[in-house]
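For this depiction, one protein chain was excluded, whereas all remaining protein chains were kept in their positions.
Lettered A, B, C, D and E in written order, each chain numbered from 1.
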Amino acid sequence: MKKGIGHILPSSEAIFVDRGVTKANQLLENWNGEDASRFGLVGLPLSKTSISASGAAGAPTTIRKALSAFTTYAIEDEIDLSPRMVTDFGDVSMHVTNLVECHQRIERSVAELYRLYPDIIPILLGGDHSISCPSLKAFAQARGRVGVIQFDAHHDLRNLEDGGPSNGTPFRGLLEAESIKGEDLIQIGIRNFSNGMVYHQYAQEQGVKVWTMKDIQHNRIEDIIAESVKSLENKVDSIYISVDMDVLDQAFAPGCPAIGPGGMDSQTLLSAIYTLAQHPKVHGMDIVEIDPSLDVRDMTSRVAAHVILQFLLGKAKAGN
Amino acid sequence: MKKGIGHILPSSEAIFVDRGVTKANQLLENWNGEDASRFGLVGLPLSKTSISASGAAGAPTTIRKALSAFTTYAIEDEIDLSPRMVTDFGDVSMHVTNLVECHQRIERSVAELYRLYPDIIPILLGGDHSISCPSLKAFAQARGRVGVIQFDAHHDLRNLEDGGPSNGTPFRGLLEAESIKGEDLIQIGIRNFSNGMVYHQYAQEQGVKVWTMKDIQHNRIEDIIAESVKSLENKVDSIYISVDMDVLDQAFAPGCPAIGPGGMDSQTLLSAIYTLAQHPKVHGMDIVEIDPSLDVRDMTSRVAAHVILQFLLGKAKAGN
Amino acid sequence: MKKGIGHILPSSEAIFVDRGVTKANQLLENWNGEDASRFGLVGLPLSKTSISASGAAGAPTTIRKALSAFTTYAIEDEIDLSPRMVTDFGDVSMHVTNLVECHQRIERSVAELYRLYPDIIPILLGGDHSISCPSLKAFAQARGRVGVIQFDAHHDLRNLEDGGPSNGTPFRGLLEAESIKGEDLIQIGIRNFSNGMVYHQYAQEQGVKVWTMKDIQHNRIEDIIAESVKSLENKVDSIYISVDMDVLDQAFAPGCPAIGPGGMDSQTLLSAIYTLAQHPKVHGMDIVEIDPSLDVRDMTSRVAAHVILQFLLGKAKAGN
Amino acid sequence: MKKGIGHILPSSEAIFVDRGVTKANQLLENWNGEDASRFGLVGLPLSKTSISASGAAGAPTTIRKALSAFTTYAIEDEIDLSPRMVTDFGDVSMHVTNLVECHQRIERSVAELYRLYPDIIPILLGGDHSISCPSLKAFAQARGRVGVIQFDAHHDLRNLEDGGPSNGTPFRGLLEAESIKGEDLIQIGIRNFSNGMVYHQYAQEQGVKVWTMKDIQHNRIEDIIAESVKSLENKVDSIYISVDMDVLDQAFAPGCPAIGPGGMDSQTLLSAIYTLAQHPKVHGMDIVEIDPSLDVRDMTSRVAAHVILQFLLGKAKAGN
Amino acid sequence: MKKGIGHILPSSEAIFVDRGVTKANQLLENWNGEDASRFGLVGLPLSKTSISASGAAGAPTTIRKALSAFTTYAIEDEIDLSPRMVTDFGDVSMHVTNLVECHQRIERSVAELYRLYPDIIPILLGGDHSISCPSLKAFAQARGRVGVIQFDAHHDLRNLEDGGPSNGTPFRGLLEAESIKGEDLIQIGIRNFSNGMVYHQYAQEQGVKVWTMKDIQHNRIEDIIAESVKSLENKVDSIYISVDMDVLDQAFAPGCPAIGPGGMDSQTLLSAIYTLAQHPKVHGMDIVEIDPSLDVRDMTSRVAAHVILQFLLGKAKAGN
Partner (left out) sequence: MKKGIGHILPSSEAIFVDRGVTKANQLLENWNGEDASRFGLVGLPLSKTSISASGAAGAPTTIRKALSAFTTYAIEDEIDLSPRMVTDFGDVSMHVTNLVECHQRIERSVAELYRLYPDIIPILLGGDHSISCPSLKAFAQARGRVGVIQFDAHHDLRNLEDGGPSNGTPFRGLLEAESIKGEDLIQIGIRNFSNGMVYHQYAQEQGVKVWTMKDIQHNRIEDIIAESVKSLENKVDSIYISVDMDVLDQAFAPGCPAIGPGGMDSQTLLSAIYTLAQHPKVHGMDIVEIDPSLDVRDMTSRVAAHVILQFLLGKAKAGN
């Protein structure tokens, strides 16, 4: 028990505590230098790699904070998530001006994490989408053949020549490096007027499976997810979810740099994550492209917090 | 007729008037000290009782103002609500530092209102949700056995020991005081990761009926309402609606203190209120948890204005 | 080719260019004084004519800018819109204090445009809704009998006596001037508590077809559009779409002056425009009532950009 | 005494009252249709006449509200201003689209006010600066030869041909109409890079006295005021102060439409008003060019409230 | 040396470190349960006691954070403040609904602090100004006769009957409790139109020394400070500084609840604190009335951070 002088407590603890409520941030436990839980959270605060100005480097902080606005209890499944089920390793420290070095730090750091804790399920918080390239390189290196289910309005398959490894290129980088195969990449939520035609053609050439927003309007998301995992489960060793929050309509995710109309609503995304997480081969997730400086009341970070919670809930429910 | 000097009019009236438009704020008539209409509006500007910082005390002002942005005419039913159908009694004046005294003032004031006008249908504007405790105590005292239909993301059944009578405890307070029975309380819109498990258990022990957001996604709201009123109508004398605006998704109610994703959309709530109001035993309503200082363009107060209007429309349509 | 000193480029061009992406603002080409494309864009920056304070005069700028956030490629139809398919004529210059003169300038300017380019399809960017009156007068003068499909929460049929030709009166003005017939006007999205009863009666007397939000909730928008165009196609020479962005729910269009709950979502509007544009008699469109100074991250201008893109896509798909 | 039900009071009165504090809004008493105090306040909510978009029509409301944030007691003179010393006549109602009519309504309304109460000292709240033209026409008509002391970054002497009677032209309009003489106009605070050269030349030709910001930096404001009134007091019947709040530096008046650096600080302006008001021939004042929609926490309206209070204090101190 | 996995560091440490820069937040060291430095910082996050709505409870967090934007080095004195010279004890935990209990917790907590560390110099971060009453009661109890130098626009001497112990009453409470004497209270920066006359009279009756803003305009602040400490130093045991940030003009402290024009600039306040701190009897300070939710870019918290730094600098320079 902590003991203070009078009612003085460390400032992060000097808040109202209700004995009947476990806040969702209590799911996180700072790494003690030795043990780790089944889930490992790492922040990747990099957004200088964005094509447009972005403050997404601030999102690991706001997403963690958003967790404290929610609780651990899922009434719909009557499941209470366990405190300390996620080890919070902290953030990768970034170089000020050398962005290639930043990507290398990410890759080396998560590679080392996977080496130390071979079975850990990473929950990686961007940053912009460029972080998925080094992060998935390390993941594929550690875990074998990887299937990726990407929620996104954009392909993120731009060429690497024009601007280097940016938030428009992560999956191009992975395909070119042969870290993943085109047929193992599934993109959900791709939107009209949000991509160049040649990148759609590239996706088709590479065998990438693309579900557009029209597909989502005309199908149940649970069915899309079922079909997606079915197409991957027998050929890959692990499935990794990459959630670019701009897959959501701007009304639901006002804090993404590249907002627009005609996207998914929050409930659809949350259902998708919940369903996906129940699959035993889903072994990792990243959440990217939230710029807190553009957001309204941290709404987008709040959705991200629910994405994490639904992921943990799916795992808890499936018991895998 | 008011007469001014030249075109000078009292500042609240020096605005454009279109002969063909009745604004919804004209539904309200300030209390003249004697008569009252069938509906009585009272503001309860109290939010120091909130667990987190809240400016919800400002909402009675913004909701009244939001009414002036709308008209009295419901095209879908071709019904024009009548000017002056609601008596605006004003607001309960609050103590600066004694919050128990604030709750007592609310209870005494509405009790006195119900004594003077035994058939009045109250429309109470919070303030935070703590106001429902004193308000419903007085209502139950005056009107007999009361059924409550609560729209909310949260149970609001927290224990009273840890922080006193706050915006997390109103229905716990009512159950403990036996002002209402657990079986007479119906909670609609309860959300994942928004409550402590023990309070869900308490709800179950008390016989509270709980409809989660998943229930709402899989059922028509009109059917949920029908089943709810059916379960109450034969055993209670009056039904009271308590609308915590955070039952809405954050995209639709950005001005609630406890916003989050995965909630109801505005249209669902408005349909529910419209349906409910048509029942002859629905005799009162409160609207709470709007913090105008956090809102975007008073959007949440605008929804509240429509909640009032749909309530009046339901009554007008049903003629009860 | 432009040639700069070192890497210095004109400031509008000194931005990252990806060889595989055509941005949607490249659809626009400034008028060269001679030729015009099939589509002609004109800004009508007038909003002093609004009943309430409005900064909608700023929208032509923000809508054009919003186009640069999107691309020309529609993945769902695998259609890439052609660069330079829209001639941008610029904006009508307004008088500072004489608002009647402003309307005359609009009418004279677009009349002259239609005289010079008899087949041009205008895309007119307000400004407030008052601009539809002079704009449609010129359009009807040039193109014969005109059917109007108006997306709007409001009738905009207020009397002209009380405040002159404002953003509440455009269609009243057109009916009184006999520029259009009541039976040729279809209003989609009219909302409860947003109009005066007498103006609904006036609409009914004039034979205006009204689809309320309840109609939209209970029907597929494609069916409403199909029925609407069918009722017009044989009797009119041209169909003109007037999009008042406040037809959208406030969650989807936070930047309209007259926001409120219970409106359309973005996807429904975009589908309607896409469907409508495929009809060969649809020959023009305006988009009005976006006040960028009230908007959140230009969300409403972004929807407007998609309205333009879906309009062009519908035309491209239908090949008419 | 007002009597409410329980603690329910009219909403404007249901606030904390400290027996020892008189709030400055209590200086205002709504006109009862008969009597008037020595000072008369009128709102002139017109800003469609502005060259750039302006919401200054909202300022009469925010300035009145800002008064409630302050008290009646001037500790530095140990003078307590008297409740009800100002009659609030309300606002001039404006036409929606006819701006010439708006100016006429202003002129006719204040003319009628001066006829009814020949000795009243008007405090007129704009609105944009265009209101000073009709307001001063009526004032000069009623009170004889008028000297004007204008606090402003701009001459406001633009030609009337290019844009009609706008917020750039009020003093040109007055000079051309011979309502005032050039030699009776004193402009204080004129700033570099804020005016056209020809309008400075026009000022010189007309004999207008101009004090630039450099003059203010190098002289005590009390001396400038003393010299100014001395130059007017023997030749004019009344002196009228016109306060364009953009005379202040943008750091002190962030809510003016035409903000910029290098202006006056608040204290200098308040001292000037205090000194001026003590002169027995100072018989009126207007305060213009505050756009509350652009302001930060109503700071500029708060300065305006202090301008009013210093004006009343000067009068109270001088006993004239 | 920090040890992480790869470049992963605890998130608060995963930031750029320049070997040549010591950030001012490094002055703070969390209390280890045993030792304390000469200076002790405690947050008092209470603002429900405010007469108007206030979020000042958030200021201890933002002021601490603001320190990280500055460094430890004072170039003007060529003094580098020492890391860990301030023990950060944390915040007093507050009750949700019982505000009297909150004040008791403050008083008991700091009393206990002074008992454990009799020579500690407290730096207390409000919260609203009500915290100075319990805080000074404990201080006076521990340290003998206390002189108070209060920087404030307001007397804060309101009666305790009307609203209880609020942010308007702290010094009245102290005088009535005889914790301090009127002659030992010096108020600097009192402003026109910011107080009730009767409270100025009360101040005079009690022998309180009042310096108004006019005094500050006409004197050097160093002289006012010198005269103030001279009047206290021989009769009191300790001098305590109470800094209500609304002593500053609204341009310099936009985040105070009760902002207004005509106040002090930042430099004057900082000079005053620097001068005061050099006196050997100055033994404590509080900083109150910053509402971060109203602030612009934490400007007011940044001034507060400099108030702390100037205080420490004064002490370092004087070596007392």
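Points worth noting:
In the analysis below, contacts are C-beta pairs under 8 Å (C-beta built on N, C-alpha and C of every residue); 3 or more make two chains touch, one makes a residue touch a chain.
The structure displayed is predicted, hence computed values, not measured ones.
For the omitted chain, the shown partners it touches in the full complex are A, C, D, E. Residue D:H200 is the one among D:K65, D:R108 or D:H200 that touches the chain missing from this view. Only one of C:G43, C:G147 or C:G255 touches the absent chain when the whole complex is considered: C:G43. Of the options D:N30, D:N192 or D:N320, the residue whose C-beta touches the omitted chain is D:N192. Residue-level contact of chain A with the missing chain is found at 47-49, 51, 53, 55, 57-58, 95-100, 162-166, 293. Against the chain not shown here, chain D presents residues 51, 158-159, 162-163, 168, 190-200, 210, 212-214, 217, 249-251, 254, 258-262, 294, 296. Counting the whole complex, the residues of chain E in touch with the unshown chain are 16-22, 24, 69-76, 78, 80, 251-252, 265-267, 270, 296-297, 299, 302-303, 306, 309-310, 313.
In this text, only the chains that are shown with their structure count from here on.
Between chain D and chain E, the least number of touching-chain steps is 1.
Taking the definition of touch as given, a chain qualifies here only if it contacts chain B and chain D alike; those chains are C, E. The chain occupying the central position, as judged from C-alpha centroids, is B. For the copy pair chain A and chain E, the superposing rotation over Cα atoms measures out at 180 degrees to the nearest 5. Centre-to-centre separation between chain B and chain E, using Cα means, comes to 41 Å. Between the Cα centres of chain C and chain E there is a gap of 57 Å.
Along chain B, residues 16, 51, 96, 162-163, 251, 296 each make contact with two or more other chains.
If you sketch which chains touch which, the pattern fits none of the simple shapes: not an open path, not a single ring, not a star, and not all-to-all.
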